[in-house]
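Only a single protein chain was left out; the remaining protein chains are all shown in position.
Presenting chain A:
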Amino acid sequence: MEAIELELVQEKLESYLNKHVYVHLETTNGAYASHFNDQAYNVGAFIRNAQISYKQAKIVGSGSAYRVGLKTEIGWVYAEGLSSWEVDEQNRLLMAGHDREGRLMVALQISETPFNN
């Protein structure tokens, strides 16, 4: 993955406007968070292959962390802390944010075909 370039990601986000797309949205601090640090809480959520259609998309932020919001007819999809991106060989938009050790903390991915189960 490469460091996010705002204009390029914005362009890619808009290429999916008003299409039926599949979304993978995830955030996690790992199953061992409170095992290694008793002050920490394990938190995490993921949804894979949620099918949506969005009519507006925007990436906002600067420097190393960005926010992405997708507006649908009846709601929103949002992710914060994104710093890396790529368009993979299946033409899917993969975005992620990692911690200092390179561990994934947040992911937002958009595809016109379902992600592998």
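Quick note on the criterion: a residue touches a chain if its C-beta (ideal position, glycine included) is under 8 Å from a C-beta of that chain, and two chains touch if they have at least 3 such contacts; residues count from 1.
By definition in this document, contacts and distances are computed from a predicted model.
Of "Acyl-CoA dehydrogenase family protein", "Bacillithiol biosynthesis deacetylase BshB2", "Cytochrome P450" or "Ammonium transporter", only "Bacillithiol biosynthesis deacetylase BshB2" is the UniProt protein name of the chain excluded from the display. On the side of chain A, touch with the chain left out of the figure occurs at residues 1, 24, 26, 28, 30-32, 35-36, 46, 84, 86, 88, 92, 94, 96, 98, 101-105, 107, 109, 115-117.
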